[in-house]
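Here is the structure we will look at, set down as structure tokens.
Only a portion of the chains appears, each positioned as in the full assembly.
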Amino acid sequence: MDQQLYAALGELVIANRILAHEGVLDDFGHISLRHPGRPDRFFVSCSRSPELVDRDDLIEFDLDCKPVELNGRRPYLESVLHARVFAARPEVQSCVHHHAPSVLPFTVASTPLRPVFHMAAVLGSEVPVWDSRTEFGDTNMLIDDIPKADSHARALGSGSAVLLRHHGASCVGTSLAAAVFVSVRMRDNAELQSRAVALGGASFLTPGEIEQTGAMLLSERPLARAWQYWRARAGYSGI
Amino acid sequence: MDQQLYAALGELVIANRILAHEGVLDDFGHISLRHPGRPDRFFVSCSRSPELVDRDDLIEFDLDCKPVELNGRRPYLESVLHARVFAARPEVQSCVHHHAPSVLPFTVASTPLRPVFHMAAVLGSEVPVWDSRTEFGDTNMLIDDIPKADSHARALGSGSAVLLRHHGASCVGTSLAAAVFVSVRMRDNAELQSRAVALGGASFLTPGEIEQTGAMLLSERPLARAWQYWRARAGYSGI
């Protein structure tokens, strides 16, 4: 394995632990990374809770979700969700699928999730909602085949995040740090918007604020600062 | 003691610690396990908080709640609750009685608890409510004799969970992992449904989704993944 790939997979392990530590992922949910040298491949853990994921758990897939080598490991049933996001969105390098507790109410109530504070400008103007029933009727609610995964990727469109009705959310970025940043800010915005609704009603960022603030936040310095913080909190020394 | 029983009781200790660590059980509440070799017997701790339960605390009872051997230990006053669930439901292997903080509001307000996200499909379509006043009037609110325990088991019916008015809830499963899974998802669904109500109103899974998703979740792979996660979080190494 070349050095760049080795380092990238190490960061993917850390990203798993970060999202578990920050309460975005619990026993279910996952984060993937496109192969840094082969854009038609990506990595995601085998079926294991993110808090426990290690380097040996990472499985390489192609964009139809065919594993390169399983070695007896069992994939997540929803690995295909990641495959088809990578197929549809060439610039995306990382995808998170999660069930963050603060976000789930927006998949159950009909209130749209929209950025209410500067940090959440990375979500874009409004987060779309994908509903498995629309095309597929009653299911086991997993995105476990290519048709459902393609439908989910269409709902995501060109945005950074999508909600899954009665299920969870997916977030993407042009780097691991960016995908984690979007996920964490979705968690925070959902909590904040819910509290503002209870307090008397939420107001929102303007389109101009969303554009300028989102671009600023996804630049090198804020991402590096946040990543260093999350790494340290997840127990990785050497800041 | 044979090896299968020894292992099963070790898992029951771990289940106590898991439910304490996950905030389902606090100083009160308990989890029981049917004897793996004698279906007319079950085990539950003596009167001790689940976070502190050890192998020596486990007492064996028959299904009328007569202890096989007390050795000076004092039983939970509500051990009989478990006895009569095992008597009424031959397929049930484990029962949890808890007061999870997120669930309790559904025993105080009149809003029915119903699955609002995929993970909670294991609860079935709606969780019934048992009210001690209906048959027994004013009491000390414990399920501490066979008539109350039988009444509680009738309210549970053939389902996986029942709410106890102004008191708590009970959850059952065909294995320790399944009973813990139902309990944890009840905790999560209650939190989520409450938040969705506050945000603008909850919507629910369809009967078809509940059936398909519930069956999928209570299968071997999801239960194993969740159990491994909970074990590790409760401090048990050797994943």
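Points to keep in mind about this one:
Per-chain numbering from 1; labels A and B assigned in written order.
Here is the rule we use: contacts are C-beta pairs under 8 Å (C-beta built on N, C-alpha and C of every residue); 3 or more make two chains touch, one makes a residue touch a chain.
On a predicted model such as this, the values are computed, not experimentally measured, just so you know.
Taking the whole complex of the structure file rather than the 2 chains in place, the copy count of the single sequence reaches 4.
Going forward, only the chains that are shown with their structure count from here on.
Fitting chain A to chain B on C-alpha positions gives a rotation angle of 90 degrees, to the nearest 5. Separating the centre of chain A from that of chain B, both taken as means of CA atoms, is a distance of 33 Å. The touching residues of chain B, when paired with chain A in their complex, are 116-119, 121, 188, 191-193, 195-203, 205-206, 208-209, 212-213, 215-216, 221-222, 225-226, 228-230, 232-233, 239.
Those residues of chain A lying in contact with chain B across their complex are 26-28, 47-49, 51-52, 74, 77, 99, 101-102, 104-111, 133, 137-142, 166-168, 194, 197-198.
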